[in-house]
Structures are given as C-alpha cells and as structure tokens.
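Note that one protein chain of the assembly has been removed; the remaining protein chains are unaltered in position.
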Amino acid sequence: MALVRTDILLVMVSSIVLLLVSSQFLKGVKLRMIPTVEASIEAVRVATEKGAPVLFDTGWTGTRFSGNAVNLTTLSFVPATLELAKAMAQEAGRLDTKMVTGTRNPVYALMSRDFIETGYALSGHPDRFDPDNIIFYPNNTALIASEVEMIHRDKVGAAVMIGGHSQSSNIVIYEALASVGAMLVAGEIWPNDNSMAALCADYLSFAEENIAIGAYLTDDPVPKAILAGEDIIKGFLIAVVLFGGLLWGLGVL
Amino acid sequence: MANIPMILGLIVLFLISSLYFMSPGWGPALYIRNSITLSMPFPAAIVVVMLVRKHVNNILKNSESIPYDIIVIAGVVVMSILGFTGGIDNATFKILNENINIIGTMSITSAIAISVFSPMIRIYRAKTPTMALLIGLSCLAYATYTPLGQMIHPVIPQLGDFVQTYIAGASDSAFWISTYIGAMALITKMILLKEKLAPG
Amino acid sequence: MSRINLSDSRWIYLMIFGIITISSVAPIAFPLPIMQWSRDFYNTIEEGVVVDFADPPRNFEGVKEGTRVLILCSGEVDKLWGDMSEAVTVVWKDLMARDAHILLYQSSANNKATLDKYLIPLMYGPNPQNHPDYGTKFVNLGFVPGGTGLLEQWRDSIREITPIDAYGNRLEDLPMMSNFDELKVDCDLMVGLDARGLDAIYVVRYNTPILEMGGTDSASYLASSYTAGYFKGMLMGQRGGAEYELLSGIPGKSFAYLQNALTIGTVMIILMIVLNVNWYLKKGSASAGEVS
Partner (left out) sequence: MVSPIEPLSPYLNTFIFFACYTILYKHNPIYRLASSLILGVGSGYLFVSQIDAFNKNVASQTFVDGGLNMSMILPWLIGISYLTIFSQKTINIYRTVSIIAVTVGMGIALPYAPAVFWTTTMAYGQGAFAFLKDGISVSTIGTLVTALSYVFAISYFFFTEKASNPTEVPRKLGRLVLLIYTAITIVTAALGKVNLIQWKMLDAIQGYPATWWIPGLMFVAMIVDLFFPLKNLISRD
C-alpha cells in the first residue's frame, strides 16, 4: 500500500488546519449579510398572508456516493438546508401555514422529516406537522412535473428553492411560480442553475452562501470565524494565479 | 452523548477520504463505504412506500385528486409487478420507462427553453445599467450561437466565442471553487461539532 | 386567465411553437462559422493530434481502419439527447465509414435506455447484436455501474471488471476485444458524450486523446477543459452537428435546427429592442405627464 497524490493531501490538510486556526483567531469579524436567510422566513409570512402554502424545494440536495467534487456540493447543502427547513417549519407551525417540501433524495427526505417535525414541535404546535407534506420524488423530472402541477393547483404563495436542479430545470418551476404571482427565494448549487435564479428570483444567494446559512442562524461566533477563514484561502488562490503566474511566465518557476 | 453520532460520522468521513490517498485502498474503509452504499435501497424503498401512502391517504380523505392518486398508485404497482415478475429487462417494463420516464425527462428539460424566453420578454428592460448590459450580452449571445452573427459580420461570433471560451469558463470555475471552499469550511465546522446533522 | 390577450405570456409560447414547426417543415441552409473547437474535433479524427501531458508524448494519427475508439455516454445524455442527436449520429457515421472499432459504454440506466431507443437501432438495426459489425467493429458494454471508480479500474483491464457485454456475450469471444482491454494503452481515442473527469484519469497520465460532445449550453462548463488542452476538440449541440456535417461532407438534418435557432434568435433580439424602446417611450411620456 502506497501513499499517492501527496500534493492534494497537503492542500487538503493545510486548508482544514487554516480554517481551524481561523475559527479561534477570527472571531468577531464582520460578515456581509446573506439575503436568503431572512427572506426564507419572510416567505412563510408572505404565504400566510395569501392563505396559501409555502414550498420548500431542495431538489438534488442529499447523499451521493461517487468520487467527484460535484457530489460534495449536494452534500454540503444538507446541513444548511435542514437547519433552514427547521426554522421555516417553526414559523409555519406558529402561523399555521402549510409547508410543502420537495426532494429527490431518499436519505434527505427522511432527514428533512425529522428536522421539520422538530421545527413544528418547537413552534408549540406539533399537531400541525403532516408527514404527507414532505414529498419525495423519484427523479428530477417527477419533481418538476409534480411541483408545477401543485403550484398551479394550490396557488402556492411563496417558494424557497435552495438546492440543485438538473440542467437549469429550476426555471420551469420559477415560471410556474411567476404565473401564480408567488414570491421566490432561490439559491442554487450549480452555476448554470444559479443563472436562472438570477433571472427570476426575488432574493438570491450564491452556492457557497447557502452552505453558510447555518452560521447565520446561530449566535455562535465560531462558525462565522470559519467563514472568515475561507477568505484567506480565496486570497491565497488569487495570489497563486497572479504572483505564481507571473513567476511562471518569467520562467522563474 | 449527543455528539457521539457526529464524532462517529467524522471518523468515518476521514477514513473514507483516506482511500483517495491510498493505492490500493484498504479493507476497513472499503467495507464501510460499500456497506453504506449497498444499504441505500432501504431509504429509497421507505420513501417510495411513504409516497404511495400519501396518495392512499388522499383517496381515503376523498380528495378531488382521486383519479390522479389512483394513476400514481397504479404506476407504482404495475411497474412493481412487471419488474418483480419479469425482471428489469421485461419488455413492457422497459417500454413504460422509455416512453414515460425518459421522454418525460426530455420534455421537462425542453420546457427550460420556453421558461427562459418568457421571462426574458417580460423582465428584460434596461431600467439599470446592469440590466442594459445583460440585454446587450444576450443579444450578442443570440447572434453568436445562431447563424445571425455571421450573416451580419464575422467579428460578432468571434467576439461571442471569445467571451464564452475565456470569460464564462473562468466564471464557472470560480463559482464551483468557492463552493468547494465552502464545503471545506463546513467540514471544519463539523470537526468543531458546530454542525450536528440532527435536529436539537 | 381563460382568455388570451397581449399581456398574456401564452402568446409567447404560441409564437415559439410556430417558429419551431415552420423550421422543422422547411429547413434552409445558412452560412455557418465553424468554431475552433469543432474544427479541432474534426481534425483530430481526420489527421490526428499529439498529446504530451506525460512523457513520452503520444502521437495519434487520426481514425483509420481498426482504430480503437471508446465512446463514453456519461453525464446527462438522457436529458440532452434532443440537442446532441445529430452531432452524435454524424460522428458515429464517420467512425463507421473509417472502419473504426467502436466500444460503447453508458454510465447510467437512463443513458442506456436513451441510446437503445434512439441511436443504436438507427446505426445497427433493432437487434444490434445480430448486425454483421457486432463483435468485429462494434461492441456495446451497456450500462455498467461504478462511475469514476470503474474508469479507474478499466485502465488496467476491462475484462477483469466487466466480463460480459450488454447482450450477455463474453468479451473474450468477441474478436474486436482481443486487443481492446487495457484502456491506458489499448484505447486510441476516447469520445465523451457529456463525460467529465476523464482528464485526471487518462489524459494527464497516459496521453489519451479525448474529444467531447455535449449540449449547446454544456460549453460553459466544458470550455475550461478545452482551453486547458485536455479535450482535443468539442462538438456542442445541434450546431456542432451542422459544423461536423459541413466539415465531413456527411449529410444530416442539422440545418433544420439552425434555421430554428436563427429565427428564434432574430425574433428575441427584435423583441428585446422593440419592448425596450416601447418601455422607454412610455416612461418618457409618463414622466412628461407627471411634470405637466
């Protein structure tokens, strides 16, 4: 057995070490706001005012098991979207608003049931939780087709769509939402889907911001400090391109 | 005590990650990875049963959607009978999959086009410099990716191609990479037990 | 909502379907600039290419009789087929005309179902396993699960991991597979259909030439692999099909798609301009009204 790809191992370990160090030394650093956190809770209120359900769609978010970086993105959305689902369920339970979720990932479907049930319990109205409103779809097509039908049928009042949708198909749901005048809060995992969100959403957050939602939903300074550590990595990558590139171009490296 | 599942999860996470750096992979890590992936039919089957249960409940509640609930349940039942009796290579099972699922996927994917044209016509107004630029870039893209640009002047598709090849590609990378860095930060939060993956 | 009026988005849908129908019924040929990545795609098949990520460089001399080509139907081909059909068809015809040895693999059950229904019958009839070329110039491995890990394992041997083809034949019984097993050396050319991740496994370590095909909008995420030199050429969408038809001289029906794209592109540009002018004029008259 041999150790391979040690350069990547070094990058991975040093990134995590740097973020761990940041978590202790960058506490209290000011972060920019992420629009979707407040807007998602507001979406529940908007739906309540309309007397309509609120849709929480996470699409592809969930477990996948093949070796490529793309799968890490759908997995990374799991904790943040579950925390958001819980916070929205708490508000929906308080306001007695129907919250319908849509996912195409079996493990995520079970996890969201657990989080949403807890959210309703925290609202003081556990009886308002209905497991039939946590809807699993076997594939992306069934998710889009069924949600479009539901949006037209139930005249959904607002939608929070934070997750992944294959081949920009999120815009098919956006168009249905626009036809019933629903508010849209969006944050997509993948860049091409995010372009569609930029075209249609009332509130938009970028992929990495969505992973950070959990840090914004807590008063704990440590998660925020870790986010600050991300900036150091980004700064380093920028330096690699500019200064490393210059040295490469000059033939020094 | 509440943190034990997360600590166990983290140990497993780094155990599995080590496979990337080992050649060949080592037994315990492979065994855990394979056991988890092999168990995935359980949650999938559970959620499909829950989906059927939801539609049965609709029928019991005498909802207005009864005919459609019956179609959903019938779809699951028919496919199950065909698949379990004739195997997944059963001809009717395959035909239903190809002519409902696969074509349905293409239909929904194709609907993206209509869903883009419609808001473009509704929303694209040069109310701000950003929107003006977006409209200008959209015109350039339409001219580049259709024969129109070449018919007007060859420099148009050349410009559009340059923009897509050298700017759009870099933007795409930046988007992905910032997400990957976000994922690394998430795992750091998990190490510090600031992310628990269970409601509490 | 039941009556159509001009502010109703349904007229937009109607217009688009009208354009598509007309383009489908009466396609016209248009001048078409050929993108560099499409030209590179054709040149790689016609003339070959040198790949020099690792030492020693590999000199691929183009597709000739017996050239071993692995076609990887990966990614989301099932969703993109309607945007890739003509490009894949014309390239496949060209490979067949050059007597290449074509090995096909699909990464998912849906991709398999898509090719089984739309491509393979077109090329090899309803029973491809009975086609005279089967086993000698074409082998279909079908859907083999395993993703990236599988491709890593196939580097050393296909037969060891995947002993049978899609129709139950043992690979050692198929003449074409006698020298097509250890992909890192036996594969002369890879053609990816929306396939990703091949560069890390094959290009940078074994200098395998890779060509890529995808949908029109796949270019946004595939372009960086082309500019980095991992892909030696790309064909994107039905336009890619039209470009390859022009370059190879093999007839197809891609120009119906181009006419559609041209008409829609033109209409969209005109609409954006007219609607903006209209909005601007209305805004001007509204503010004039407010002043007065």
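For reference, chains read A, B and C in written order, and residue numbers begin at 1 within each chain.
Simple rule for what comes next: contacts are C-beta pairs under 8 Å (C-beta built on N, C-alpha and C of every residue); 3 or more make two chains touch, one makes a residue touch a chain.
Just so you know, these numbers come straight off a predicted model, no measurement behind them.
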- The one of A:G51, A:G124, A:G181 or A:G235 in touch with the missing chain is A:G235
- Query: For the chain left off this view, which of A:A89, A:V107 or A:M161 is in contact with it?
  - Reply: A:V107
- Which residue from A:L3, A:V17 or A:L31 sits in contact with the chain not drawn here? A:L31
- Task: Determine and list the chain C residues touching the chain excluded from the picture.
- Result: 1-4, 10, 13, 16-17, 20-21, 23-25, 80-83, 85, 109, 200, 215-220, 224, 227-228, 237-238, 253, 256-257, 260-261, 264-265
- Residues on chain A facing the left-out chain by the touch rule are 5, 7-9, 11-12, 15, 26, 29-32, 63-72, 75-76, 78, 107, 110-111, 113-114, 137-139, 141-142, 145-146, 148-149, 152-153, 167-168, 171, 176, 191-192, 194-196, 198-199, 206, 208, 212, 227-228, 230-231, 234-235, 237-238, 240-242, 244-246, 248-251
- Hidden partner interface residues of chain B, rising order: 4-6, 8-10, 12-17, 19-21, 31-46, 48, 51-52, 65, 68-69, 71-80, 82-84, 87-88, 90-101, 103-104, 106-114, 116-117, 120, 130, 133-134, 137-138, 141-142, 145-146, 162-178, 180-181, 183-184, 187, 190, 197-198
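Quick note on the criterion: only the chains that are shown with their structure count from here on.
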- Going by CA means, which chain is nearest the middle of everything shown? B
- Task: Give the chain pair, either B-C or A-B, that is connected by more C-beta contacts.
- Result: A-B
- Note on the structure: At the largest C-alpha centroid distance from chain B we find chain C
- Query: If you average the CA atoms of chain A and of chain C, how far apart do the two points sit, in angstrom?
  - Reply: 31
- Would you kindly tell me how far, in whole Å, the mean C-alpha position of chain B lies from that of chain A? 13
- Using CA atom averages as chain centres, what separation in Å is found between chain B and chain C? 20
- Which chain A residues sit where two or more other chains touch them? 67, 166-168, 191-192
- Indicate the residues of chain B shared as contacts by at least two other chains. 101, 105, 109, 114, 118, 120, 122, 172
- Report the residues of chain C in contact with chain A in the complex, numbered from low to high. 9, 76, 79-80, 147-149, 196-197, 215, 217, 220-221
- Task: Would you pull the chain B residues touching chain A in the complex into a rising list?
- Result: 17, 20-24, 26, 33, 36-37, 40, 43-44, 46-48, 50-51, 53-54, 57, 101, 104-105, 108-109, 111-112, 114-116, 118-120, 122-123, 171-172, 175-192, 194-200
- Message: So in the complex, the part of chain B that touches chain C is made up of which residues?
- Response: 94, 97-98, 101-102, 105-106, 109-110, 113-114, 117-118, 120-122, 124-126, 135, 138-139, 142-143, 145-151, 154, 157-158, 161, 164-166, 168-170, 172-173
